[in-house]
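For this depiction, one protein chain was excluded, whereas all remaining protein chains were kept in their positions.
The block that comes next holds chain A.
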């Protein structure tokens, strides 16, 4: 008789293991009767101190942060759980690069105009809010930070090439893309072995995002092969590559880092957060060589920045929206800026003295805060992003541009890119 009992026990144990794997999350009420709000973020949002402040002001709220080190796994988790229908936090951070995919599933997020508190007009830069407003006018996220673009350049190499090198003087070189590439021709003729920019895709993406219409038109029709501006940008960048203006480095790869160390390129498209990247990659041995100026060809641009969204899965959507609205107030975002350097997207925060006084020692004590605030205000409108927009940029156009840098014919690469975009949009 004894052995039978044991086997039953084993079975029970096994089924217990299997069952717990299917257990679901909590109800949003913690044991002490407080409302528990979860917020999922990635990298550094700089909100840790703010949570304590909010909990102190709202004794009935308990905030739990789920922090992911990197953006990629965070968003993978977001999309998987949107698909599964449960498991998301009450507030989910969304990065600008994944925005098109989120907008394609906007039905699964709450309209914050509807459930959120009343928010004063003009809290955010127009283009920031525009990008997360659906076609039928729903606002599915509150803006947190942005990444306004400026131009970083190597002062010493500019001098070597006989180009102006002071922040005011270089502005004429960076006035338009034509003047930018023309200066590139001049530069590579004078300084052998050094390229004008790091990577074709890095330049192309900035050019592309300035277009009025991108890969999609507003009716979600793919216009890659019918929008003449896209081909024009492509040809311009391809021509620059063929002349040797590109250092042919893949951004964020180990070789790209080496390129910074060895000073293999003279300019870099620079969102606000890139200054830290340049400093850590170029290192102390290149101190005093890099500079940044408040000019960017054809105006301005943005790369990066995030939003806070409230998925419909949330059981405390209204309270979550209140918290998100509070976190994205200019006063709060300035505190996050001071904590972790996230550049605020709120109009009032851009004029805050804390921001305007910020300087960057590596870039010759430049007033970085003021400089990027100026750049942020130059951005006119957000380009409409279709459902597969991010995917087309990351997995189709960027690799296709790299293939030109690897020696592929520009026309063939274009055909491959168009086909790839159609496949991605399918």
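Operating definition for what follows: a contact is a pair of C-beta atoms (placed from the backbone, for glycine too) under 8 Å apart; a residue touches a chain by one contact, two chains touch by 3 or more; residues count from 1.
Here is the rule we go by: contacts and distances are computed from a predicted model.
Missing chain, UniProt name from the options "Cellobiose transport system permease protein", "Benzoyl-CoA reductase (2-electron) gamma subunit", "Molybdopterin synthase sulfur carrier subunit" or "Anion-transporting ArsA/GET3 family ATPase": "Cellobiose transport system permease protein". Taking the complete complex into account, A:391 is the one of A:205, A:358 or A:391 that touches the chain left out. Of the candidate positions A:66, A:289 or A:408, contact with the hidden chain is made by A:408.
Of A:66, A:105, A:138 or A:378, it is A:105 that touches the chain left out of the display. With the whole complex as reference, residues 1, 3-4, 7-8, 10-11, 14-15, 18, 72, 76, 79-80, 82-83, 101, 105, 108, 248-256, 258-259, 262, 391, 394-395, 398-400, 402-403, 406-408, 416, 424 of chain A touch the missing chain.
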